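For this depiction, one protein chain was excluded, whereas all remaining protein chains were kept in their positions.
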Amino acid sequence: NQGAPPQGTSSQAAPSAAASYSAPKISVGTAEDSRGPAIEPEGVVRGGTVTMIDRDDFSHLDPAQIYVNTEANFGLLIHRGLTGYKRVAKGEYKLVGDLATDAGTASDGGKTWSFTLKDGVKWQDGTPITSADVKWTIERMFAPFITQGPTYIQQWLTQEDHRAAYEGPYGGKDLDAIETPDDKTVVFRFKAPHADANYAFAMAGYGIVPKAKDTREQYDKQPVSSGPYIIKSHVVDKSYELARNPHWDAATDPIRGAYPDVWKLEFGQESLQITDRLVADAGADQQAFTFYALTPPERLQQVLSDQSLASRRMISPSPYGNYYYFNLDRVKDIKIRQAINHAWPSKQIQQIAGGPQAAALPTTILNENTTIGYESYDLFGKTAKPEGDIEKAKQLLAGSSDPTPTIVYAYNQTPLQERITVAIKNALEKAGITVVTKPMDRKTYYDSIGLVDNDFDLYWAGWGADWASGSTVLPVIFGPVADGAPNYSHLDDPALKAEMQKIAEMPDFDAQNAAWMRLDKKIQETITPLVVAENRIATMLHGSKVGGAEIDPQQWIVSPNTIFVKP
Amino acid sequence: MLRFAVRRTIATAVTLVIISAVTFFLFFALPSDPALLACGKVCPPELLALVRRNLGLDQPVMAQFVAWLAGIFAGRDYPGLGYCPAPCLGYSFVNRAPVFETIMDRLPVTLSLTVGAAVIFLTFGVATGILAALRQGRPLDKIASVASLIGASVQIYFVGTLALYFLVYQGKLLPSPSYVPLTENPLGWAAGLLLPWVVLAIIFTANYTRMTRSTMVENLSEDYVRTARAKGLPARTVVLRFALRGTLIPIITIFGVDLGTLIGGAIITETTFGLQGLGRLSVRAVTYSDLPTLMATVLVAAGAIVVMNAVVDALYAVIDPRVRLT
Amino acid sequence: MFLQVSDLTVDFRTEDGVVHAVDELSFEVERGSTLGVVGESGSGKSVTSMAVLGLHDPRTSELSGRVVFEGQELLGAPRTTMERLRGNRIAMIFQDPLTSLSPFHTVGAQIAEVYRRHRGASRSAAWERAIVMLDRVGIPQAKARVEDYPHQFSGGMRQRATIAMALVCDPGLLIADEPTTALDVTVQAQILDLLRELQEQSGTAIILITHDLGVVAAAAHHVLVMYAGRAVERGTVREVLREPRHPYTWGLLGSMPTLRRPVTEELRPVRGAPPSLINVPRGCPFHPRCDFVELPGPQVCTGERPELSPPRGHGDACYLTLKQKREVAP
Amino acid sequence: MTLLELSGLEKHFPVRGGFPIRRQIGSVHAVDGVDLTVHAGQTLGLVGESGCGKSTTGRLAARLLEPTAGRIVYDGRDISHASRRAMKPIRSEIQMIFQDPYSSLNPRHTVGAIIRGPMDINDLHPKGGREARVRELLEIVGLNPEHVNRFPHEFSGGQRQRIGIARALALEPRLIVADEPVSALDVSIQAQVVNLLGRLQRELGIAFLFIAHDLAVVRHFSQRVAVMYLGRIVEIGDRSSLYERPRHPYTHALLSAVPEVAVNGGGRERIRLTGDVPSPIDPPSGCRFRTRCWRAQEKCALTTPPLTRLPGNREDHLTACHFPV
Partner (left out) sequence: MTIPTATLDATAVTPMPQAVGRSPGQLMWLRFKRDRAGVGAAVIVLFFFLVAILAPVISLVYGKDPYTLYGQENPGLLNDFGYPVGANGGVSAEFWFGVEPGLGRDVFAQLVYGIRTSLLIAVVATVLTSLLGVVLGIVAGYAGGRVDSVIGRVIDIVLSFPAVLFTIAFMPVVENLFVRPDEQTPVWLRAVTLVIVLSAFGWAGLARLLRGQVLTLREREFVEAARVTGASPARVVFRELLPNLWTPILIQSTLLLPALVTAEAALSFLGVGMIEPIPDWGRMFLRGTEVYQNDITYLVFPGVALLVFVIAFNLLGDSVRDAFDPKIKR
């Protein structure tokens, strides 16, 4: 996914070798693991009201429309899915059954997946959740008004252009590939093997929707809760108040702690203000935290060096990938692309973003945090010369088709990107490259660079894995070339396509991951379609009376599951 | 008076329609396609067409404008989204809510911010202005004029940022700015808005002090003020009943403008203090190409100014019986 | 003596220097009589009257001398004393009826206010009194007009209203500062008649300030001719107008066109322009414009400043001897 | 010899109002049927109370306003509706002096520029050049020619009025409309200016339409005098005849209201008018003076008295009254 609109910055991050974070351990849990209740954080207290402050309201509440991490995170409070991630210990997670009794059973070499629903799982009105609801949930995702959510399962069940195969259940037709032998069992039959399907079902987008209460478009405004809370009030773009869902039973839920009685969500604050408020820790703000308001670079020094904040600090590297894509249609000479990679002022950009504690300098396309079996490589000497190797770049350019190329660099015009642009221009020009900088309107930035026929040579874009595997990164960012598609490099190589297809269908999850890692290096070596950008390290704060706050390393957001309020 | 009211209402309506039309057509020139934004990441052409139809974007611009205008009075039906009842300012696909609801939600914030600040800067500005005029040339006058000059030169984001830092985060003297509905908790309401009020007042007071001072100085030398003194009226009465009366006209003139602008949205103030009023709503609407919301905020902003102007004109007649309302 | 002003001096501090608006002016007013004060524009007439009421801004003006009213010293009297006297024992009518009434309040309110303030009358009693006063000054349908605003009155009516306002507390002294200058002749005549009538009824002393000798002739008993802040001639109306003694008075009379003067004759204006009050000419302030400086000898006119002589009765401030005057008088 | 003739001249200013759309709802009958003539080289004085339409008449005569009805004949030419272009040749012959010596001079122009202006506009090249002519004019009106580069505010009221006169003289006019040129001046200065105008008339033979409200001043400067009331001429005649034997009650009232310097002048009958001038928006029917006239009878309300010579009056002494004194 592309993550929520970033706050205070537009660049996102991956871990640095220097930082003392280890990548999260993620494994598949057993049926035993899938039993509720959730593992309690230390010193947990139940009850009270917790406040969450953030900048933007969630655009969607209908699970089928949820793709962005902030919405997914909020979804944890009101939606449940077949599977989910259970926090076992700090940095350790298990994929477990959420509504399902376990993380699913694959058969037929990974082509068939079946799940059994737990007893006692109910909707907010007390009616039990059935397999029909699950089937309906997936079926309705084919409907035309569903535009935002994930599409993996749909495509696997039908074809790449899944909407062409099935128009959704509202016309009365159902989808044969999903079977519900009884009220508790649901079986998915995929066209090809997908060893990681249980990870896919953990996406918030596959949170379930009651067949009886489906209001189609309107559901996006008033969803029915299957999770621990119900929405008591919602003022668009401003606030939420959540109250307990009396029909949610902690015993069925291994994931959600749901400790506070009331949740208050407040929107409209910039991250700078949120940080200042949390640093001040005054009055009601002591019970406050933020899902996603990263400490902006301007406050990092203060937040990181103030010892009194240590207990309220949360730090986690970004699980996303940030790339400066070359437009391969325009920058055709690989030497030039590599020269730019060598000249890239990673260190300078890092400093602008707030220093090594604010941004890591990854060297690989795949992100260390979200790739099981991650292995590092450094093709452009970034570890040795993070500030860029101008000499090497000049050498490469000298041997290229154009020793003094002109590069049109488009960027999202935010204050931070403006400053980063200054550094990039400065560095590349030292290497003899003329840089034409093109500030782009924030709201149309992705539209503009998403056009296949654009007039730019280099531009930034981010992508994050949907689960801890290269299969949700490389096939996406080097996927189909189309307007609006995330293949911003326009890399269209049949051999590569075939190779990716082959890896994706490998039945062994670990082998698959190792293959993705090798492909990562190969792409950078032979094609160099992008510059791997700095990855930010999130630092966030919470109020002194908030307990259990922790950044979910996969979603890169403070998880609500462990939050509690100290009296 | 009634005639005036009717005539001004007509004029106001005409002005608002013109401003709405200008906004509507101008923002239509924007390159970002609202349907595309509403449609989402993966947007096949047929889906786009559907969104277009639902939002009425497939109509000619003129027809869309008329539909929008008619919606205000008659309500409007959005296929797939439901009916939007009578004062329908459109349906925001960004907020996924009828715009009118959102506006009504933000308006109390903006009004509280505006009215509270206005009360402070008006009373304080006029009072210091009067004192400065009466103490013309004395230290108090000098202090007032220097203070007002500085007040007029500083920026809300400068004062606001520093005030937040020193008074709220560091000093912990004031609660962090927030909006609590007046009806819910009057004290909390005042406490939450105190800082924005004061900061706005710092900047606006200056103008009133200066204006009051200079007109007051002029008015104090008016013949009728001299007459009042010659009648043996106490100095207080002379100043407050006679001299001040004439000073009110220029004051309410700028007051009307200020109030109108503030109701339209104190964008920077709201941003600085994280208040959710019309100002930020409008900026957000621009940022997301949310045309219906934008139109509505423009309408409110322009409406506030135009209405305040009409009110000011009516007040002229109340203050000065020579003014005839036509 | 009812009102005695002696050696009144008023200076204004301005950017360009100190304006000597009134310079050692002495005069007196008897109970029930009218003193006409004449002089061209800027001769200090208004300043004098305002000084009597203590209306000058103490920050820019400097007053000295004595102003004794009914035995009470007014110069330097505390503010409250002055506020009690103003509008009550001493009332004033200003030149411009349009601007001297507050445009924001009804005529009735402005009149009633004075009555309430000084007589402690109730609201309704004061209102009744306002109607009576308006009626007295000849406003038709006073009851209906009392609620009008000044702008709904014509110039003449407004001036009547200011007179009503001035007389509402039956003042002992009325200072009328050019009460008719802004009005048409027919209205002016009405107003002058009215003042005379009122004086006859209540015995009020009046200081009538004007630059029109015709008005003085019609309405005053005594005359004070001012020039450059000083009294240059003083006497009864008959004395001053019949046998004017000061060359400036001659000049004034000569420049006034009248209905009787033969038309073949040119007017005889005072030559030159009024003096600056910042650099008042030394000696006799009139000497630069005087045709007769040679007679007593130029050193005389530019030397010591002439005093009003004789100190009582018909006096003038000029070095010409009576005989010389009789010879050169026009 | 008649230089300017106004006949049946009317000027109505629209009064706007109405509801809901503003439109003309009435008109100010500022000038409502004025007949008068100005003879070459002579002065016609025009007196009347404030607001009776004197200035409007003067502006009409100078063609600053377009008449609503009636004729303006200047030197035999009908200029009632002449365009700016058509007026061009005559412009220099009719000039104006204004009441307010403060507002009638552009505060941002030097005296020289002010006086030279009319010559520039009309492209006149006097002998010796414009500069010399300006100095000459200043001298004529009794100002120091060295003062050409000064600004109006540096002059006293009387001196300013002289500048205004010099400006009017710059085009060597044959007729000067003087709209209350001395009302704003002090008595002594007023006399200086009146004397100056008198001399100019004698020496240059300029005709004047001299507007004033002060009957005494008018008497000193005008050979003939017209009395105006509420947009109409009520009496017009030779100076001596009019002042000595006024026939219209209004003229009577005006004359008797003038305060006289002569103490106990006696003999003069005193007439005090009551009430105010009626509104020119809705003037009384018939004789307009009837509402304040002590001689008014029913007839006055019904028919408008024509401006005619009354028996016993001199030939050019005309009065508009049914019941003359």
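Letters A, B, C and D mark the chains in the order given here, with residues in each chain numbered from 1 onward.
As a working rule, contacts are C-beta pairs under 8 Å (C-beta built on N, C-alpha and C of every residue); 3 or more make two chains touch, one makes a residue touch a chain.
Only a predicted model underlies this, so the values are computations on that prediction, with no experimental measurement involved.
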Worksheet item: Looking at C:V18, C:I278 or C:V328, which makes contact with the chain not pictured?
Response: C:I278
Response to the item:
Which of A:I53, A:V68, A:A343 or A:A423 touches the missing chain? It is A:A423
Worksheet item: Looking at A:L379, A:V436 or A:V452, which makes contact with the chain not pictured?
Response: A:V436
Worksheet entry | Contacting the left-out chain in the complete assembly, out of D:I140, D:L215, D:L273 or D:C321 | D:I140
Discussion item. Which candidate, B:C84, B:A132, B:M211 or B:V306, sits in contact with the chain we can't see?
Written reply: B:V306
Practice prompt. Using the touch definition up top, pick the residue from B:P98, B:G125, B:P177 or B:G264 that touches the left-out chain.
Written response: B:G264
Worksheet, complete the sentence: In the full complex, chain B touches the hidden chain through residues 15, 18-19, 22-23, 26-27, 29-31, 137, 149-150, 152-155, 157-158, 161-162, 165, 214, 217-218, 257, 260, 264-265, 267-268, 282-283, 285-287, 294, 297-298, 301-302, 305-306, 309
Practice prompt. Over the whole complex, note the residues of chain A touching the chain we left out.
Written response: 272, 276, 296-302, 304, 345, 347-348, 351-358, 387, 408, 413-415, 418-419, 421-423, 425-426, 436-442, 444, 454-456
Worksheet, complete the sentence: Contact residues on chain D toward the hidden chain run 59, 62, 64, 84, 87-88, 91-92, 94-96, 98-100, 103-110, 117-118, 121-122, 136, 139-145, 147, 149-151, 153-156, 158-159, 162, 164, 167, 169, 171-172, 174, 192, 196, 199, 203-205
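By our rule, only the chains that are shown with their structure count from here on.
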Worksheet entry | Central subunit by CA centre of mass proxy | B
Worksheet item: Roughly how many whole angstrom separate the Cα centroids of chain A and chain D?
Response: 91
Practice prompt. Please work out the Cα centroid separation of chain A and chain B, and write it as a whole number of Å.
Written response: 40
Worksheet item: Touching two or more other chains, which residues of chain B qualify?
Response: none
Response to the item:
Expected list for chain D, residues touching two or more other chains, is none
Worksheet entry | Residues of chain B touching chain C in the complex | 136-137, 222-224, 226-235, 241-242, 245-246, 319-322
Worksheet item: Inside the complex, what are the residues of chain D that reach chain C?
Response: 49-50, 156, 158-159, 186-192, 194-195, 198, 213-217, 219-220, 239-240, 243, 253-263, 265, 270, 272-277
Practice prompt. Enumerate the contact residues on chain B facing chain A in the complex.
Written response: 31-32, 36-37, 39-44, 46-47, 50, 80-82, 94-97, 101-102, 105-106, 164-165, 168-170, 172, 175-176, 271, 274-276, 280-281, 284, 287-289
